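First up is the structure itself, then whatever we jot down about it.
With one protein chain held back, the other chains of the complex are shown just where they sit.
Going by the order they are written in, the chains are A, B, C and D; count residues from 1 in each one.
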Amino acid sequence: MLTATILVPLIGAVALGSARGVSERAARAGAVTIAAVPLALLIAAWSRFDPGSGRLFQLVEAAPWIPTLGVAYRVGVDGVALVIATASALLFTVSAAYPADTRDRPRHYYAWLLFLEAVSLGVFLALDLLLFYVFFDLSLVGMYFLIGEWGHGDAKRSALKFFLFTLAGSLTMLLGILGLALATEPLTFDMATLIRHQPLAGEGLRSSLVLLGLLFGLGVKTPVVPLHTWLPPAHVDAPGPASAILAGVLLKMGTYGMIRIPFAMMRATFAQWALVLAVIGVISAVYGALVALGQSNLKRRIAYTSVNHMGYVVLAIAAAGGVLAGDEPGRELAITGATTQMVAHGLVTGALFLVAGSFWQRTQDYDIDAYGGLARPAPALTGVTTVAAFASLGLPGLAQFVAEFQIFVGTFSVYPALAAVALLGVLITAALFLQLLQKIFLGDLPARWADFPDLHRSEAVTLGVLVALIVAIGVYPRWLLDAIAGSSRILIGGGS
Amino acid sequence: MPVGHLVPEIVLVAGAVTTLLAVLAVPRRLQWIGAPLALATLATSAWFAVDLASDAAQQITFFGTWAIDGATTWARGVVLLATAVVVVMSPEWFARDPRHGEYYPLLVLSALGATLVAGAADTMQLVIGVLLSSVTGYTLAGYHRRSALSVEAAMKYFLVGALANTLLTLGVVLLFGMVGSTLYEATAAGLAGRATDPIAAVAAAAAVGVGLAFKLGAVPAHAWLPDIAQGAPAPSAALLTVVPKVGGLVALARFVQLLPVEQVGWRPWAALVAAATMTLGNLAALWQDDLRRLLGWSSVSQSGYAIMAVVALGRSDLAVPALLYFLLAYVLANLAAFAVVTELRGRTALDAYAGLARRRPLLAAVLVVSFLSLVGIPPLAGFAGKLALFGAVIEGGYAWLAGVAVANTVVSLFYYLRVLGPLYFEVRREPVPVLGRWAGTAAGVTAVAVVAVGVVAEPAFDALSDVLLLPH
Amino acid sequence: MTLTTLLLVAGALLAIGVYGALSQQSFVMLMMGLELMLNGVLLAAAGFWALTAGGVPEGQLLVVVVLVVMAVEMVLGFALVVAVYRARQVDMTEGVDSMRG
Amino acid sequence: MTRALLVEVAFWVFALAALVSGWRVFRTDSMVRASFLLLTSFLNVGGILLLLSAEYLGLALLFMMAVEMMVMAVFMVMFMMNPAGLNPMQMVHQHAAAVGAGVVMFGGMATVAFAAAFPDRPVRTSHGLIESLGSELLGDSMLVFQSAGVTLLAAMVGAVALASRRGRFGDGDEGSVPPPLDPHASPDVTAAGRGDGAHGHHAHVAGHEDHGGHGGHEGHG
Partner (left out) sequence: MLWLTFLLPVAGASALWPWPAIAARGRDPQPADEARDRWVLGVGGVTVVVATLALAMRAAVTRPRSVLEWGGGLILTLEVDRTAAVVAVLVPVVAAPIVAYAAAHEPHRGLGRLVALLVAFVGAMQLLVVAGDLLTLLIGWELVGAVSWALIGHEWWQPEPPGAAAHAFNVTRFGDLGLFLAAAAAFHATGSLRYADLGALDGAALHVVVAGSVLAAAAKSAQVPFSPWLFSAMRGPTPVSALLHAATMVAAGAYLLARLQPVLAMAWWFGPTAIGLGLATALTGGVVAALHPRAKELLAASTSAQYGLMFVAVGAGSTAAGLAHLVAHAAFKSLLFLAAGVAIAAVGSGRLGRMRLGAPLRTVALLTLTGTLALAAIPPLGGAWTKEEVVAAAGERAPWVALLTIAAGGLSAFYAARFQLLAYGPTRRDGALRHVRPPGRTETIAIGVLATFTVALGLLWIPGAGQLVETVAGGTLPEGRAWELVVSLLLVGAGTYAAVVLARRQQLATLGTSPHGAADWLGIPTLAQAAVIDPTLALCRTLARFDDRVVDAGVRAAAAVARAGSRLVTTLSGRGVDGAVEALAAAARRAAGAGSRFDDAGVDGVVEALAAGVGAAGRDSRRLQTGYAHHYYVIVAAGAVVTVVALALWA
């Protein structure tokens, strides 16, 4: 079943890419349909997933690949992976449905999108380190072509920078992965085994280097300050749906990887370095928020809030792994919160970037100061953006509050001072989003935007789905949290 | 005298001679006959090589001068495969040259030279193999006798080669002076004993090392490679950027294992050469506006990666598999790229590749696969190769070298994307004429092989898991 | 005539050869430098054969191999000089510099 | 005078002659003279080989080098400008670097000569050495020998392919150019324009000459 979630979009991508004479409409309809299949499969997987079973990985499917090197095709889920994968599948479906300017190459556009979906889901479902890396790297290729071909502005340069920067990260991570796997005897890349055996435990310098390699690689992708500079240009120049996926799915690979690999497989070493990571997380959170407030470009501002929000995730992960024993409830909360934040941030920021994409399609202008009073001509757009903005600043009743509350409460158990400093980010985020709303939607309406078109039907429907989920998680998150919490407990307890 | 252990090579000699005689006999319209004959020769040799690998144990044979271990077998296979691809690319390219018949026997002899280098277990044999590989190489490089660039490339190839071979010979003579024999086994034993001292050993190893660096296109004897890639006939460039390397690398790996580490610090030296080679190659490739020259420099950098495996020899079980697998991956990807260049009639200005994806989507796809494999993007062959290399050096205690390689890989991505970006993102309307059917087929086949070898890597790694690199 | 003196003479020949190879502009003169180097190698090989290896036949073969290297390199070298001259009317290293960078 | 002393004196004579003539190779104005000086150097090394009881090899070297140097001299006369060295000329570059490299080379070899401990196993007798070479060639080292044969064959084929002025089908280098970018272009274009694919055969890269153009040889410097 999980294999199918990867294969269906992959086959779809190949089919769509090689088909002839497909109209824009048909390509989009086909892409949405194919993109929705993994979503359906993952929902089905969710129903079969038993969070209370005490086993970390479930629904495992495996096949030999390169047994000589201990590499196998292994997929499966724990609660963390399951919810992130499902959210990603949803985001892909929504992004495919969101109208985009495909520049007369609809087949290729949607084929790359589906390819990206396949490999992104692969990252979250892989239970083999090398398989994980394979998908991790391929996601860069897919995104490179999406930004380079369908981006705007200085898209080629941004795509190049994105690819170079993140490849540097992923290769460093590869070195870490190798360093970790080579410590096993016999050689294996099986995640479950590595979690069970904790290779490199207590091997001073070597394990520290491996950990730093892993964290560097994953930190680039997350991104944490100061490894974040690829993010703003990539976001600004990417088409709206690609931005949504970049923020909603690709960034998660970094933090998901942190939970999956260094956190779970190198618990002792991780605990040694957790404080450093936590400080970096706090810096990312506060710095990202401050820089976001200083931006007058809509997409850059949203992009930097991603740095802020992912900073919380990093902080929570560091806190959860900061000690080897003690404070279990708080650390569980931190991990659950980190995961929830990944899901929530994906939905919220995805929605915000789709909105930004709508702006580009209408006006080709991202300058916040150029707008004003758009609430009059575009009330629906205003409403959706307001909900998303409030979700992003962590208003209760919307998804991200649940996550951030857990993160702060959980982190406080281990690093109270850092949690307190990180809270400032919440305040700055509030300021920057209110200012954003005020400058774009409220106040005087410049004459040139008098007939600014409101959301089209397809935009409204897709954003509506996201908003509905944001509210659903915010109001009653139990269905989500319970799926995660079982795995958090096991991860904190160190079992497999 | 176990002549059977040499059947693949004997077949090559016989085939080369037969082909030579045939092309001398047939009229100019039929000069292409050399291609099928050469192919048949290569195929027969390969068949015997496989046969031999399954029949004979891995051993040093022929009075200690010839190693028929897994490494030799693998090198034979890769060399024959690469040569066959080049043979397929050639007839259309040389269609205008009435005397291109001799080209095919030279290709076969070049393959023989590389094989002899790879299998040599005797320093004299090594020198002769290098020499054969070199002289055929000079000729292949200069085969466009009327093309200024072709003869220039050949001349520089020769000049660097002659100096390097002289140094190699000097090193071999010094080694002989120390141990009184040219056999590898005797050399290793002699050097390990206390009879010798580090000074002469270092001098000899340095001379041999620089000599072999020429075959690899490694620093400091790398300068010929970009010129060959740019100036030599495209099929020759395809051959010379890959085939001599296969032999040279196996030979280097074989040779360094003879040296006692406590007297000759070959491991750090190899690491240094690897780092310098990959860095120089990548840096110099960055701003090339000529695709073939870019490929040449990239080829230099790929040698640097390959030498990483040499560093880890004896310290990691992965070293030999990594070396041999990476060679295969590199050879396939590089051949695919040159096959595309050939099919595009030698089109080489970077700008002329912009918008190719819409005019020639399949060739563009081959180029993408080839370049991404050279970068090491999974699941292409280059990825598994680099993975094994990184694993080997990390296990061998040279993690910093892996770090250097990572940085270099990122840099290399830049120039590959300088080609691939415009290839896909720009729109051009000019027609893009191609050469014919065969070079395109070669491009397609090698690209598919790059994917297949990467995805289905297990057979290769399984086969390589018990490969020996005699006499160690 | 000890091994040391032989090696010194060989080294001197090699040194002169290296000097020639590096300093001569003309291809032919440059190749003479290489020849001179090989001359030194040859001397060293013969010296080793006679003084350290106890006259094993391999040593004689080694000298032959050096001779082969010498001959083969020169043959190809001259052929290339001819080819370059015909294609470009150039016989010096400075004349073939169209490919650089 | 004992035989040993005689050998010693002969060695130094040969050695000095080899070195001096070797040095003079690069100090003469005429290439022809240079090639004869090189021959002299070789002949003297051949003499040392004879002293080392390598009669066969010494003689082989003498003959081979005599022939080769004759070829070289003829070559000078036939192809090269300033064949007879009538005009004084100094065609030298990067002189200091070359001297430095030579010094380093000598230093290295001298270090090896003085400091390295080579085994001391002089050849016992000159008797049967040539026979042993024969049996080595066709015995233990047959592979090397045969490979060398193939290499010589390849060298011949290659040299002929590259250098012959007349081929079986007319001009030796007719049509030996890369295919033009545009298949419909006139067949007799050279590779000169290959650097610029966008302009096909019309472009010329500065710095190299069409083979057909008889612009003559550009001076150096």
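The working rule: a contact is a pair of C-beta atoms (placed from the backbone, for glycine too) under 8 Å apart; a residue touches a chain by one contact, two chains touch by 3 or more.
What you are looking at is a predicted structure, and each value in this text was computed from that prediction instead of being measured.
The chain not shown here makes contact, within the complete complex, with A, B, C, D. Screening A:V314, A:L352, A:V384 or A:L480 against the full complex identifies A:L480 as the residue touching the chain left out. Here one chain is not drawn; of A:P9, A:P233 or A:G281, the residue touching it is A:P233. Taking the complete complex into account, residues 18, 21-23, 25, 30, 93-94, 96-101 of chain C touch the chain not shown. One chain of the complex is left out; on chain A, the residues touching it are 161, 164-165, 226, 229-230, 233, 287, 290-295, 327, 329-330, 332-333, 336-337, 340, 373, 375-376, 390, 395-397, 401-402, 405-406, 408-409, 411-413, 416, 419-420, 423-424, 426-428, 430-431, 434-435, 437-438, 441-445, 476-482, 484-485, 488.
Of the residues in chain D, those that touch the hidden partner chain are 93-97, 100-101, 104, 108.
The definition used in the following text is that only the chains that are shown with their structure count from here on.
Looking at B-D and A-B, the interface holding more C-beta pairs in contact is that of B-D.
Listed for chain C are residues 14, 21, 40, 47-49, 52-54, 58, 61, 65, 68, 72, 75-76, 79-81, 83, 86-88, 93, 98, each touching two or more other chains.
The set of chain B residues touching two or more other chains comprises 124, 128, 131, 135, 138-139, 142, 145-150, 152, 154, 174, 177-178, 180. Per the touch definition, chain D reaches chain B in the complex via residues 108-109, 111-112, 115-119, 121, 139-144, 147-148, 150-151, 153-155, 157-162, 167-170, 172-183, 187, 190-192, 194-198, 208-211.
Contact residues on chain B toward chain A in their complex (touch as defined above): 321, 372, 375-379, 383-384, 387-388, 390-391, 394-395, 399, 402-403, 406-407, 409-410, 413-414, 417, 421, 424-425, 457-458, 461-462, 464-465. By the touch rule above, chain C contacts chain B in their complex via residues 14, 21, 27, 30-31, 34, 37-38, 40-41, 44-45, 47-49, 52-54, 56, 58-59, 61-62, 65-66, 68-69, 72-73, 75-77, 79-81, 83-84, 86-88, 93, 96, 98-99, 101.
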